[in-house]
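With one protein chain removed, the remaining protein chains of the complex are shown where they sit.
Note that the chains take the letters A, B and C in the order they are written out, and that residue 1 is the start of every chain.
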Amino acid sequence: MMSESKKALVIGGGVAGIQSALDLADMGIKVELIEKKPAIGGRMAQLDKTFPTNDCSICILAPKLAECYRHPNITIHTLAEVKSIKGTAGNFEVEVFKKARYVKEDACINCGLCAEKCPMRVDDEFDRELRKRKAIYMYYLQGVPAVMTIDAEKCLYLTKGACRLCEKNCDRNAIDFEMKDSTIILDNIGAIVVASGYSLLEDVNKKFLNTYGYKKFRNVVTALEFERLLSASGPQSGHIKRFSDEKSPKKIAFLQCVGSRNERLHNYCSSICCMYATKEAMIAHEHDNDIESYIFYIDIRAGGKGFQDFIQRGVNEYNIKYVKSKIAQVYIDKEENPVLTYEDLDSGEIKQLTVDMVVLSTCITPPKDIKDLSDSLGIELNEYGFIQTKPYFPIETTKEGIYTCGCAHEPMDIPRSVTEASAAAARAAELIKGGSY
Amino acid sequence: MSIINFEFRDEVIKHNASLSYCYQCSTCSGGCPVALITGGSYNPRKIIEEALLGLEDWLLEKQEPNVWICSTCQKCVELCPQKVELTEIFTLIKNKAFIEGKCPEGFISQGESVLNHGIAIPYSPAIMNRRKKLELPEVNPAPPEEIKKLLKETGFESNLTRWKEKNVV
Amino acid sequence: MKDTKNENEDIRIGVFVCHCGSNIGGLIDCKKLAEYARSLPRVAHSEDNLYTCSETGLSSIKKAIKEHNLNRVIVASCTPRTHEPLFRECISEAGLNPYLFTFVNIRDQCTWVHMKEPDKAYEKSKDLIRMGVYRAAKLEPLEKIKININPTALVIGGGVAGMSAAISLCKQGFKTYLIEKEKELGGRLRSLHRLFPHDIDASELLNKFYSEMDKLNNLIVYTSCTINHLDGFIGNYQVELEKEGELINIDVGAIVVAIGSEVLVPNGLYSYDGKKVITQLQFEEILKLGQVNAKNLVMIQCAGSRNDDIPYCSSVCCMTALKNAIVCKELNPDVKITILFRDIYTPGTFYEEYYRKARENGVVFMRYTSDKPPIVENGVVKVHNQYLNRMIEIPNDLVVLSTPLIAREDNEFLAKLLKVPLESNKFFLEAHVKLRPVDFATDGVFVCGTAKWPTDISESITQGQAAASRAGLILSHETMEVEGATSYLPEHNKDLCKGCEVCIKVCPYKAIKKNEKGEIEIIQALCKGCGLCGASCTKKAITIKHFTNEQILSEIKALGGEVA
Partner (left out) sequence: MSYDLFLGCVIPARLPFLEASSRKVFEKLNINLHDVDGFSCCPDPTGIEQIDHKTWLVLGARNLSLSENGNDGIISFCSGCVETLKGVNYYINKDQVTKEEVNQMLASVGKNYDGKTKVKHFAEVLYENLEKVKENVVKPLEGLKVAVHYGCHYLRPSEIINWDDPFEPITIDEIVKAVGAESVDYDLKLECCGNPVEKSDKDLSLLMIENKLKAIKASGANCVVVVCPACYQQFDFKQREVSKHSGMEINFPIFYLSELVALAFGYSPIELGFNFHRVKPNQLLESLDLL
């Protein structure tokens, strides 16, 4: 029988990790939440809207972020990564590496004065490098904790030893260049939930995207980049413009199964692309009713609740045309309009379609650093590079007391991630407070 | 109306198992230069689908689409997400068609030359001359009888003869 | 806590105007707004902060409450959706009743929507603050309602989802009733042969569950048992069960719905006869016995689904067809199998590979479109092959139809009983598709498995565990607080009520009923304070706490400029 005082460790502050943490915390269990980035929120925070109801992603996520932050049972560790664990199910000891933020969380009120003065302009990771930020920055507008962060690799003072303008301009003395990276020990951990999320193809293999002209043709973007462009808080404030000529696109092509269902790269199906492509086409159409979209697919995969209706609405109300033909290569014409060659199954003809923009539905891949994480946790990965789980029990990893949820073990949508997050919380709770049965 | 023919299908798969993996995504047809120029009357995907359904008559008799105008550029092979070896499968189909005597004349003349001379283009006196002018060494190709012997072994000679019988002009 | 109830106490309001960084302060002058606020009646203090929600902002609110002896607090800033709990917490830490806090949203409703017109945004902000001030004056302290939680769970349905939920709840330490209307637990698993994608026998998994449950001494299982009647609310449900004629009454704190689904019987579809044309479920029976006589077999996907009557994709049929095809090929590799599909649904890692495995094992796949469905004739299936744009004939001696999972008849009855909604296909409708996938909008009731939507075994198990988590987090509290801002029928209004029952009809939370005395009774624990009843009460008998007519009217008057 476990002691009630045991805590839970949740790795990953995306929607899955947050849900696990909240469930456990609401059960009265103390939770340590580890997030690699400067703020929790994960992928969902980057999305403009979410299928199949198309409600604003951040608007439904933000309350959960705040709840997580205020919850007396939850301790959030940002800029943190698990280094190693000791012990067994019911009693783990975890070594966590914390990067210095160089900003005092209790003092900073993210007024942004420091960033105004910062001389460094660097690519904004959250906005998929579609715009610049300063070396001292908010990870994203609604980020939690709502404090600034200094990018140690880019900060002029930390790299060249001169500047400290941010410090001079902070009237709350929140900047602290004396901060050091540190290692903390979290002990008395009863169970661990791994919700480390996913990477996208463009993060792990840009070369494969060359045949699609990605990074070569300016009017070819990936789906997450397009999502940022659609977002009101994104680089184009939601008014999509082509990077080649600032014109607003009228004809957009979405190419499905980019990198997935492919024996040369990732032989699995990325699960969510048919739906997110449809969603993005819908939002684009809502912004500009003249926009027509083409979705080039192999099989339309819409099995979730309300998904078929969603696809139907796409056809009937949003001027989306689904073309059953996989596109292999993208060329451009003189005006940098992407030109696609495809087979029209109905007529059997080979046709060419000139569009204003191409959106690549790049597949979900195992997170970049999943190998390090699995090694330090002592859990196994499966043949696809995701976390190995037990047949018919997708929450169980290969190590007792360590559970997983969300895209860490397989590509999946938000509803299933959230469901698994609660399931993982249940299993962790059994271990921590159960035993009396 | 065609009837699915599992025997022929299995025969092709026995020769090249990669056929069975095709899920008809149209990558090949969308990437094929010949399909583009012929507006789709040539279509590698359709040939593969016919093979999958074992439609022998369409592949060997009607030859629709015409497998012979594949340029063997191998783009489809490189692009196929399921690693289906299209050109190899087409080769098998063409080989079968040749045995049936259904093959363009252009392939026959080359075959005959190799059968009789061991090489595709015999050396003309003019060329011999030109080689001298260019100070090129003399070439001693394979002894024709050795090659002929081998082509008997492989059955090439008899297939060639059969083709000529079936295509007397 | 200060006595703020006394009528003649003097109202002392504090107004805090937030810059919200540049969100508000960047467009309008927050200092001037604060000054304006101080000019309003009963405002004892006002100030502007860069971020009122920051630690600094909060501490200065507390400070002001002490120094200026404030008993009402207004924050003019962003949105209550994200920040009201924070400020309520803050003022109660300073000793005020949390319901004496008023939120005025001058960001979303002013500086954001009127970005282009700063002056108008400023004027509107003044109006909203003035309204807030007059409302605040009328506010009354409220107490949250405390209810006791009975740490016992009821799981309805003994399929794989229900069993998973029950097992987890027991392991979390909660006494759990698991009821199943069939004679045995197991649900759909009992009629299945092999399971995709790991190809184990269904019985193997079933036994795993049985042995798990044997270990639990806080699990009470009733088979051949149905639910008759249910009463109560979160933490306090009284349930009447019926087992083989005998009535059993139990009290539980939370309920999990896991009653599964049915498989469509394709009467009139593709000349279905149960002999030469059968369903996948019937085919599993044949495979179980290992007696496949067919030499040439055709499977038709989306048989009865993705059409006008059943518009959805049943999501498990493709994998089921692949599984049975593979199993069949293992029994006899010479059996020719052709699967006619519209879109192969094999998402994720193992499923997509399973599809490849089926192709590898020689299964033929042919796509058809809904406008040209296959024609099943005696001994032959004719289908328009879209890939060749040609009719193809497939001689066969057995046709297997992949029919969808459909909602159970009982769903409607249970939905009424539990006061929870169904969606258009009669499956149970969760509280929020994405963020509350196993909750109902009604607290204390949860749903999992195919009762909610067609799902495979693994996801049903996961959903069961998820429901156990959501139920568990309620059961782990001895008492719970529910919203104090609810509707009620004040004593002095009782005689106004003529019992027209409009309120009962409009209440979306089924929180209002007539008691045995025929009086309207509002169950506070169920009420969400939405106000529908109050607004529709023909006799104005019902009052909504925290949104009393008086409070709302004072706001409206203030907007009109009438000064009370």
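As a working rule, a residue touches a chain if its C-beta (ideal position, glycine included) is under 8 Å from a C-beta of that chain, and two chains touch if they have at least 3 such contacts.
Since the model is a prediction, treat every value here as computed from it, not as a measurement.
The missing chain, though absent from the view, touches A, B when the full complex is examined. On the side of chain A, touch with the chain left out of the figure occurs at residues 210-211, 329, 331. Interface with the hidden chain, as seen from chain B, comprises residues 33-34, 37-38, 66, 68-69, 71-75, 77-78, 85, 87, 91-92, 94-95, 98, 103-104, 106-107, 110-111, 114, 118-124, 127, 130-131, 134-137, 139-143, 146-147, 149-151, 153-156, 159.
Just so it is clear, only the chains that are shown with their structure count from here on.
Centre-to-centre, using mean CA coordinates, chain B is 61 Å away from chain C.
Separating the centre of chain A from that of chain C, both taken as means of CA atoms, is a distance of 24 Å.
Looking at chain A, one finds that residues 261, 345, 348 touch two or more other chains. For chain C, residues that reach two or more other chains under the stated contact definition are 344, 356, 387. Against chain A, the residues of chain B that register as touching in their complex are 21, 23, 25-27, 29-32, 35-36, 38-40, 43, 45-46, 79, 81-83.
Within the complex, the chain A residues that touch chain C are 15, 19, 23, 26-28, 50, 52-53, 59-60, 62-64, 66, 70, 106, 109-112, 146, 172, 261, 267-269, 271, 299-309, 312, 345-346, 348, 382, 384, 386, 391-395, 410-412, 414-416, 418-423, 425-427, 429-430, 433-437.
Taken together, the chain C residues at the contact with chain B in this complex read 336, 338, 344, 355-356, 359-360, 362, 364-367, 382, 385, 387-388, 390-395.
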